[in-house]
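Okay, here's the structure, questions in a sec.
A single protein chain has been omitted; all remaining protein chains appear in their positions.
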Amino acid sequence: MSAEPTSSTTSPTPSSTTSPGTSPGPDPAARKARTGVWLIGARGSVATTAVAGCAAVTAGLHPAAGMITETPDFADSPLPPLASLVFGGHDTVSCPLPKRAEELAAGGVLPHGLPSAVSAELAAADAEIRPGGPGAGDTRCDEELIEAFASDLRGFRDRHSLARVVVVNVSSTEPAPAPGAVRLPPSSLYAAAALRAGCPYVNFTPSTGLHHPALAEAATRGSLPYAGRDGKTGQTLLRSVLAPMFQQRALAVRAWSGTNLLGGGDGAALADPAAAAAKNAGKERVLTDTLGTAPQGEVHIDDVPALGDWKTAWDHIAFDGFLGSRMILQTTWQGCDSALAAPLVLDLARLVARAHECGISGPLPELGFYFKDPDGGSSALSEQYAALIRFALRLRDTR
Amino acid sequence: MSAEPTSSTTSPTPSSTTSPGTSPGPDPAARKARTGVWLIGARGSVATTAVAGCAAVTAGLHPAAGMITETPDFADSPLPPLASLVFGGHDTVSCPLPKRAEELAAGGVLPHGLPSAVSAELAAADAEIRPGGPGAGDTRCDEELIEAFASDLRGFRDRHSLARVVVVNVSSTEPAPAPGAVRLPPSSLYAAAALRAGCPYVNFTPSTGLHHPALAEAATRGSLPYAGRDGKTGQTLLRSVLAPMFQQRALAVRAWSGTNLLGGGDGAALADPAAAAAKNAGKERVLTDTLGTAPQGEVHIDDVPALGDWKTAWDHIAFDGFLGSRMILQTTWQGCDSALAAPLVLDLARLVARAHECGISGPLPELGFYFKDPDGGSSALSEQYAALIRFALRLRDTR
Amino acid sequence: MSAEPTSSTTSPTPSSTTSPGTSPGPDPAARKARTGVWLIGARGSVATTAVAGCAAVTAGLHPAAGMITETPDFADSPLPPLASLVFGGHDTVSCPLPKRAEELAAGGVLPHGLPSAVSAELAAADAEIRPGGPGAGDTRCDEELIEAFASDLRGFRDRHSLARVVVVNVSSTEPAPAPGAVRLPPSSLYAAAALRAGCPYVNFTPSTGLHHPALAEAATRGSLPYAGRDGKTGQTLLRSVLAPMFQQRALAVRAWSGTNLLGGGDGAALADPAAAAAKNAGKERVLTDTLGTAPQGEVHIDDVPALGDWKTAWDHIAFDGFLGSRMILQTTWQGCDSALAAPLVLDLARLVARAHECGISGPLPELGFYFKDPDGGSSALSEQYAALIRFALRLRDTR
Partner (left out) sequence: MSAEPTSSTTSPTPSSTTSPGTSPGPDPAARKARTGVWLIGARGSVATTAVAGCAAVTAGLHPAAGMITETPDFADSPLPPLASLVFGGHDTVSCPLPKRAEELAAGGVLPHGLPSAVSAELAAADAEIRPGGPGAGDTRCDEELIEAFASDLRGFRDRHSLARVVVVNVSSTEPAPAPGAVRLPPSSLYAAAALRAGCPYVNFTPSTGLHHPALAEAATRGSLPYAGRDGKTGQTLLRSVLAPMFQQRALAVRAWSGTNLLGGGDGAALADPAAAAAKNAGKERVLTDTLGTAPQGEVHIDDVPALGDWKTAWDHIAFDGFLGSRMILQTTWQGCDSALAAPLVLDLARLVARAHECGISGPLPELGFYFKDPDGGSSALSEQYAALIRFALRLRDTR
């Protein structure tokens, strides 16, 4: 896999490679340069909600609920404004984005009236979606696919004179790659294309992405920031505050069991045991890390198409109190997966874009707040939040 | 209300008033001095569980589940060892402690066999329980009662040559005092006696205690450390980790409703709306403090004698996600109230005893981890835990 | 209170008073006569949903989910067809029905697009809504109000040449009348008007209605069928199948506790303890009747405006199994109150209209399936269902 041109990887200010002539930082002109957000799985529910939601918040139609980057703590970190984001992406399906938005509104995921209110923005993003791959019968080799994808990224950046393009994987979870597979999994092909085109990368799914042995070294050595894996939107979010509570209170967790019911594309994808295995590893990690040992119990992910994009997660935690008294905590979380994920996707795109602008490269453990399986750092949400706030200060103070 | 003798209140090292000749700190002899724990409500479920449990853990019959002071973070803060604690207290009922323990074992609160295994310790504590008051038809005035209680405390300290005695209120919640009442509420009589006898004070209940206007100034000006109010054992514990999660994720909580079912004495006491009002104020405080505003919703406390000492708390949280999508979290907590409270009572007695030994006086916001309505500090459990760990270091480093 | 004209109350075929010259029964011409449904609270959520839903099902836009009268068991009981129902009613507010329907669609109670699809039917019903009373400052005495309401009913029947008009109370729950009150409560004024105008009556609320001492005798002696009280749509529906389960399995229920969270008008009305008392009596009745004794536990009804028309009911049931083992069942019911109630309202209007046509008069315990506090019969849903099916056969076989 060939690396990005030398000038990029050795540059102290990576952003200069993509927008030569602008100096990053407080320069007002630089601030006006727009930022690209390239979504892998651009016609999926999360991507559609992110595009429609960014337009809705920008237009003042809705408050920025769920976006941490819109809270006062981030007001002085010069993140790219929501209005400056330009969307595009790859997908293997062809349903137009405005139509997808109408489907989501019919399913109660988007507010009624929103698709028509932001139809121009949806159409604009739709025009920037390119075919993904490899498709069925696709005869291109990995190298050809990576180059095609990287070319799409460069074209997008050039057409819109973007300061930079952040690639965010929000596609359906792919099965864990079989050991000894000769080809890269699709998520890794897109990640390699991001590296090659000099684009920061975020993996919001449990798929392999940059974590493939063939890519990991190039990623770590390179000048690009990246973050992942697997957005923390429901059951694991809860676990990341409850597990520390038990640990801090010296209560012995004996068993932690969970069942997830979800429809939509993710439900079907995760009904595949191989895909679910990747997801569950992240869910259990937070317990093991926090409690110091893996409690008994399993996690199920059921495909229930009747639930559509709504997700229900039930957790049952058996713990021992003083003198061996047996106690139980149960939680039921009912949420809309896309509505939980989309604001985090926008947050991540903005944060990683600004990190790139600041010349930060490599993994970003400071973004562990967003992920089930972060690149290091604590598993406790409160500590992850503290790290994120410190990161906001760093982004503020970097010139 | 007369203050404690001058020698005590002006002493830079309060502990010296009670064990003259010993220097506090690492001196092995001082470490051997025993510490008194005087329980208001000494024949109640929490007190009985604390006495039996302390003996059981000391004897190695059970691990110290639920006791934060037995975790490694506290290993070097020279807290009084469990084996050095001597128990006594006030109560208005007369059922012997060994019999109360048998009742608790029959109800599944204590393990079977434990009451007989620790019968000697139960009997020893029982011998140090004195009649509380004012009883029905009691003609003593407030001053007489305070002096009688203080005399009980001094007698206990002298009989056992205790380094100090920590008074801990674990009695049933009393109704909020009527405005303009001429008498002090009972919890404040006991608190005044603690002040007078030079005893550190912990209020594990929502009753008034030291927070009475007639006592508050003396407490703040005095040389005694104190902590309260209202132990955080279930629903509020959960709220103190869940409310920060919503706040950190910028999710708008619209309504937070709760129902508590509990039997035992506390269920009956809290079925009194006046008593419940005091309790609920603490429960809602954590939400208002964390979320910045009080969400809709009520909290109910139902007396369900069939549940005995077991408590069930159901919470229903309606919150808004991105683009106004409506989501729900529900939690059900099923625990044994006494088993949740007793290890915290032992923790608090040890921490406050050591604080007294270190010459720390006044309110201890560092112990907010334990309380629904603490004397200042954050309402978020993770920050309260961090403050507690810092306090452990202070107790370690004080000579 | 004056009775309806003699010709009506003594007639063996009550329907003939309203459509003289037609003989009830299989005559095709009679079958074509339309049936009036007069809703007390005609601008409320339940009424609006019933009117819009009747039009939607008639037009084939939605299946008849929740309507028992549309199941095969009722195919041969010649109930008035949905298409033959004509709606009107009383209300004290003035918001037009099409606007109310839009509000319900915005709140997710009605499907988007439905209000415009059935706007003609909504407008037609709106044109037949008359002011209710007594309003603030209303100086009319009870007799004047009753006569005014009865006159409204007669005018409606005449304008549309209706075979009969069924009056259904779906207004907000009113407080229980104070003992010794001189005036009739509003629900009883409307009920008296129904009696006077010769209209069958259904009380879907826990309000007094026909159960007032001043009306009860006239109701029982008269020729009109009536049914009530208090539609069984959620928590009590569940209780009516769960309580028999415990009883049949010889499991001893020790405590049954419940909390209801609901917004909308009903939440506010029932936050009034006096109104809630009426509601709760019905909820507990099913337990006492089935279990033979009232278990411990309370029922709360909380007003949570954030939930809008959606209702959450949590039940916690503590029961004893073999050898005193303690077990727990919890249920959480999340439903839309109007969507649960409206099909039952349509069912009841049709069943009571047909009963009237059949010459059936007096209370209808056969409709206990629909009510929390029925006029006799079993409290177990399965037996109530069997009675309803038998009633369908009676309605089929009556000529």
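First chain written, first letter: the chains are A, B and C, and each begins at residue 1.
To be clear about the criterion, a residue touches a chain if its C-beta (ideal position, glycine included) is under 8 Å from a C-beta of that chain, and two chains touch if they have at least 3 such contacts.
As the structure is a computational prediction, the values presented were derived from the model and not from experiment.
**Q** So which of C:Ala47, C:Leu82, C:Leu242 or C:Leu351 would be touching the chain we can't see?
**A** Looking across C:Ala47, C:Leu82, C:Leu242 or C:Leu351, the contact with the absent chain belongs to C:Leu242.
**Q** Of A:Ile129, A:Ile146, A:Leu184 or A:Leu261, which residue touches the hidden chain?
**A** Considering the complete complex, A:Leu261 is the one touching the chain left out.
**Q** I need the residue numbers on subunit B that touch the omitted chain, in ascending order.
**A** On the subunit B side, contact with the omitted chain comes from 105-106, 108, 112, 332.
**Q** Over the whole complex, note the residues of subunit A touching the chain we left out.
**A** Touch with the absent chain occurs at residues 254-255, 257, 259, 261, 295-298, 300, 302, 304-307, 312, 314, 316, 318, 328, 330, 332, 334.
**Q** For review purposes, identify every residue of subunit C that touches the missing chain, sorted by number.
**A** Touching the chain left out of view, subunit C contributes residues 49, 52-53, 56, 62-68, 70-71, 108-111, 114, 237-238, 241-242, 244-245, 248-252, 320-325, 327-336, 339-340, 342-343, 369, 380-383, 385.
Keep in mind that, in the parts below, only the chains that are shown with their structure count from here on.
**Q** Could you find the chain whose CA centre sits the greatest distance from that of subunit B?
**A** The chain lying farthest from subunit B is C.
**Q** Return the distance between the CA-based centres of subunit A and subunit B, expressed in whole Å.
**A** Chain centroid spacing, subunit A to subunit B, equals 44 Å.
**Q** Rounded to the nearest whole Å, what is the centre-to-centre distance of subunit A and subunit C, using the mean of the C-alpha atoms as each centre?
**A** Chain centres of subunit A and subunit C, defined by C-alpha means, are spaced 50 Å apart.
**Q** By the touch rule stated above, which residues of subunit C touch at least two different other chains?
**A** Within subunit C, residues 332 contact more than one other chain.
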